[in-house]
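Got a structure for you, questions after.
The complex is shown incomplete by one protein chain, all other protein chains being positioned as in the whole.
Our next item is subunit A:
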Amino acid sequence: MSSTEQGTSSAAPAEPTTAPESAAAPEVPESFYYVHGKDKVVHKVSAGALQHSALIHGMISNLGYTEEQAKANPFPFENIDGDILQMVVDWCNQHKGKPTPPEDTNLPKQKEKLFDLVLAVNYLEIKELLTYCCKQVAMMVKGKSPEEIREIWMIPTDAEDEAAEKEAKKRAGKEAAGETAAAAGDAK
């Protein structure tokens, strides 16, 4: 249901990149931007590929960089691991100017990295990839028993949740007391 909506919404803006095939249309040189993750490795990505990311697309629109400026100032994503950013960039390049099919076989298969990938994709606002990642997360528990679901999705029991809540309250209380003491110290 939601994937169809998202599929149609992001397909439209990507169309101009496929247009140069027409004989009448002049060849427009593609502009490139640069991004890097936690590992500082810079990835060169075309504007067409980056249109998948609402966050980066918004940044590009607002900054109005020339290619030289873009090269000198890669977009820093310090909260994203290098290998995860590489996966995202690869996916964006593979789907440049194309809508994502319902069963996308070009997506990262490493389930161990799925959590980090979901966080990165959510942060970069890549709707189609996020939809697929959510399906992948759901697929992990297909046909599994309740205890397997608990284990795969790391669902705490009620007792564990209560203990964690108590712990968080205790910590918050200590922090509040510390801040009050510090404020009193400053006042003196």
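Methods note: a residue touches a chain if its C-beta (ideal position, glycine included) is under 8 Å from a C-beta of that chain, and two chains touch if they have at least 3 such contacts; residues count from 1.
The rule we apply is simple: contacts and distances are computed from a predicted model.
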item	value
Omitted chain (choose from "Ribosomal RNA-processing protein 42", "Exoribonuclease phosphorolytic domain-containing protein", "F-box domain-containing protein" or "Vacuolar protein sorting-associated protein 5") - UniProt protein name	"F-box domain-containing protein"
Among A:Ser31, A:Ser46, A:Gln86 or A:Asn122, residue touching the chain not depicted	A:Asn122
Residues belonging to subunit A that touch the chain removed from view	2, 111-112, 114-115, 118-119, 122, 130-131, 134-135, 137-143, 145-158, 161
